[in-house]
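Only one protein chain is missing from this complex, and each of the others stays in its spot.
Per-chain numbering from 1; labels A, B and C assigned in written order.
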Amino acid sequence: MKRFTLSDTPFDTSALRADLLDDRVGGFASFEGWVRSHNADRAVLGLRYEAYAALAESEGEKIMAEAMGRFAIIDARCIHRTGDLAIGELAVWVGVTSAHRDAAFAACRYIIDEVKARVPIWKHERYTEGDAGWLHPQP
Amino acid sequence: MKRFTLSDTPFDTSALRADLLDDRVGGFASFEGWVRSHNADRAVLGLRYEAYAALAESEGEKIMAEAMGRFAIIDARCIHRTGDLAIGELAVWVGVTSAHRDAAFAACRYIIDEVKARVPIWKHERYTEGDAGWLHPQP
Amino acid sequence: MGSRVTILYFAALRDAAGMASETVETSAANLRALYEEVQVRHQLPFPARQLRVAIDGDFAGWEDVPREGAEIAFIPPVSGG
Partner (left out) sequence: MGSRVTILYFAALRDAAGMASETVETSAANLRALYEEVQVRHQLPFPARQLRVAIDGDFAGWEDVPREGAEIAFIPPVSGG
């Protein structure tokens, strides 16, 4: 079963959430990254995510397995968009279920932090001033 | 505007989430409490939440205002069910938006923790063995 | 000279009291003394130190005075979420 997926089209979070329904679940924590109109004080028109798909999927799946092992959770999913996105569109979704809320929060945070740090996906922003560029934050 | 509400019927989380859409939002953190089939090793048939509604609403609203003041968030909502709930039903929902994920996670956690600790709502569980009882955890 | 107040009971307190509310005449000097009166009468299962107390929909202090016409609630430990 795949817990991490890339999607080149908008995705439906309610289907992802429904996939995690289980009557042992007491806590469900989720995180969504949305495309903002501003980043680092620059007005953004839209953006594009590019991935090295094969490696992104295997590294993403590794992160999900780490989360399953480190936290007392029941299940977890993460999906990340690729391609062109407009302001307000959903870039990434993480959902985690557990019996108790501590583990759900901790695992949800772990997954989004690791995905942002390790999965080979790159953001290209277009600005209202006409220029554009890749984001390559130095660690 | 009310950020905290009680609901005596099932509620639609997508409408609550849509209420928080804003193009300044980069991070959206949410938490849901679902009715589990087991609690403290006892098999649960279903449960009922009772609230002291006037005080629950004012105390809930106070928690939301505290979260708005303490964290760099854009907005937040919380809704809590009252009445009879079946296994798998949604008991509470918290949603928080922010420019950056740190604040959204921290505020979401603050709200659910404070709601559970301070808002006058009580859970009555019915067990498969035929008995039932109020949960009054000692702090 | 007592005050007439309405007392609200919730959850296990309501089950123990056998009622959701009652209106009583009390000469209790403060809310702690009022709770002690009703605790004895209804055999309520919590000592005051495990409860919070509210007057007219706001949390109040145990030393507050039961004013004429007040709606008083003794709040057992909560279990929402």
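Keep this in mind: contacts are C-beta pairs under 8 Å (C-beta built on N, C-alpha and C of every residue); 3 or more make two chains touch, one makes a residue touch a chain.
All values derive from a computational prediction rather than experimental measurement.
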{"item": "Displayed partners of the chain not shown (whole complex)", "value": "A"}
{"item": "Residue touching the undisplayed chain, where the options are A:A29, A:V44, A:V96 or A:V115", "value": "A:V115"}
{"item": "Interface with the unshown chain - residue positions in chain A", "value": "33, 49-52, 54-56, 58-59, 80, 91-92, 112, 115-124, 133-139"}
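Note that only the chains that are shown with their structure count from here on.
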{"item": "Intersection of the contact lists for chain A and chain C", "value": "B"}
{"item": "Computed distance of Cα centres, chain C from chain A, in Å", "value": "49"}
{"item": "Chain centre separation in whole Å, for chain C relative to chain B (CA means)", "value": "26"}
{"item": "Approximate Å spacing (C-alpha centroids) for the pair chain A, chain B", "value": "24"}
{"item": "Residues of chain B whose C-beta touches two or more other chains", "value": "33, 112"}
{"item": "Sequence positions of chain C contacting 2 or more other chains", "value": "none"}
